[in-house]
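I have placed the structure first, in the form of structure tokens, so that the comments after it can refer back to it.
All protein chains but one are shown in place.
Then we have subunit A:
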């Protein structure tokens, strides 16, 4: 990609030939305006010039900042002026019709912005301000870059649309299978396993592998896409739940007495006797924690990377058999028989929060992948969707004819409920909206009552375990179409998996960091900060950060008499006092105004003209 030397400029005099040879070849896109014609000094000076030039570029970026983010791809004005001389210098002499970087849509950039600008900062010094500006600029830059890379997410989610007015719920699986391509049609299958009772099932994080365990001891794992069986054993004990650990090579099975871990050959690796009578399993992939809920009422966290039990929490609510994890913050949700759902973290002995959801016991809980919505179903036959963003209030409620025994969210926010031998799927308007419970998106009847439900990640497939075996359903629009090849790659080889494993272990998040707000780490521990300050003041005997009291400057010619000094001091003091009073008054006024506004809002109805007559 070397450019041909420009005729006028770049032909150096012979004297400098050697030096020019040593120089880096210039690219045509580089905006260097260094005149290289006359005796450019070797090495360092040149370097220095480069260094001097460097700051210009970010500056330039700074100017462009506003124009770069725009809703419409419009040609920014300023860059054109700036770029004009350069474009003139381009090889062919033609001007760039779209100079400057391409604009990025605001909404996408906003998605990647993480600085909370709603909070107004107190007045800061110039130095601090510059730091803040740098941080904001960095954020902007990175978010723009991220927004640009959205372009790479080429795949689009599937969808199912009825012909005008047709109810999508009436479309049965056979119709879908007929309509889709062969590869997708192969994803719909039924495993007839009537012998070993109702099945629980679990997909691996990549969505490639499927493990299922029947109540009567049948455990199997397979690559469900190619239908290659990895292992099939009978543990000769009741299987309550089954779950893949971080990779498809390890498999945790909650058996009647203890928790067992098998590898993909079906060889028993561990028998964890400290987790006994486990009813439900959840795996937190970023923390390498296996959470187990037991009949004895204990919630136990097992660190599978080191094989240690991190925490065993007593929920004090009797038998635990309803559990799900919040994928956003790795908090475990437990449903109890008194209608509450409690939120747990291994760092706390008590639940982080308790939500009263139903009048009867809670039968199933599911949390969507963004951690925004929680669906619960209870013995009162109701299905509710709660908002988990601080309010914990039900957004929508519906009564189901028989109540839902199992719930699951898909990656794109579809909600499935298993009621008896029927599964209902509800879809929302968009990705971030809760599923609207008015009309089911799809329904399907199975050959037996549902016992386990999970959407396959990165596929439009819903796996249903029931008493008649396993059914893999096609649910268009369920899975995330784009996967992160470095994070969970369905097509990864063994080597890639091993590499990923090491990296994931290196990036393991400590268990104690689990809390309701996963961004708590980006906050300062204010209590310790204050404590430290107090201790420091005590140790020093004075407050080093306190504002020094005003000391009047000594003046000459008798103007520095004691009286005048006192006067001057007093003046400053009074001024400060006045400021304070003014501020407090302003605050009061603001508060009053706010109250008034709130009142006006609360009364709601527009004031009528006849109000004045009512005394």
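Just so we're on the same page, contacts are C-beta pairs under 8 Å (C-beta built on N, C-alpha and C of every residue); 3 or more make two chains touch, one makes a residue touch a chain; residues count from 1.
One rule holds in what follows: contacts and distances are computed from a predicted model.
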item	value
Name under which UniProt lists the unshown chain, selected from "AP complex subunit sigma", "Translation initiation factor eIF2B subunit epsilon", "UTP14A small subunit processome component" or "creatine kinase"	"UTP14A small subunit processome component"
Per the touch definition above, residue among A:91, A:502 or A:521 touching the missing chain	A:521
Given A:223, A:295, A:421 or A:501, the one touching the chain that is not displayed	A:421
Full-complex contact with the absent chain, from A:204, A:324 or A:467	A:467
Hidden partner chain, touching residue among A:103, A:207, A:339 or A:371	A:339
Interface with the undisplayed chain - residues on subunit A	43-44, 47, 114-116, 119, 121-122, 124-125, 127-128, 131-132, 134-136, 138-139, 141-142, 145-146, 148-149, 167, 169-170, 337-340, 345, 347-348, 350-361, 379-380, 382-383, 387, 389-403, 419-422, 424, 434, 436-440, 443-445, 448-449, 467, 487, 507, 510, 512-513, 515, 519-529, 532, 545, 601-603, 605, 607-608, 610-611, 613-615
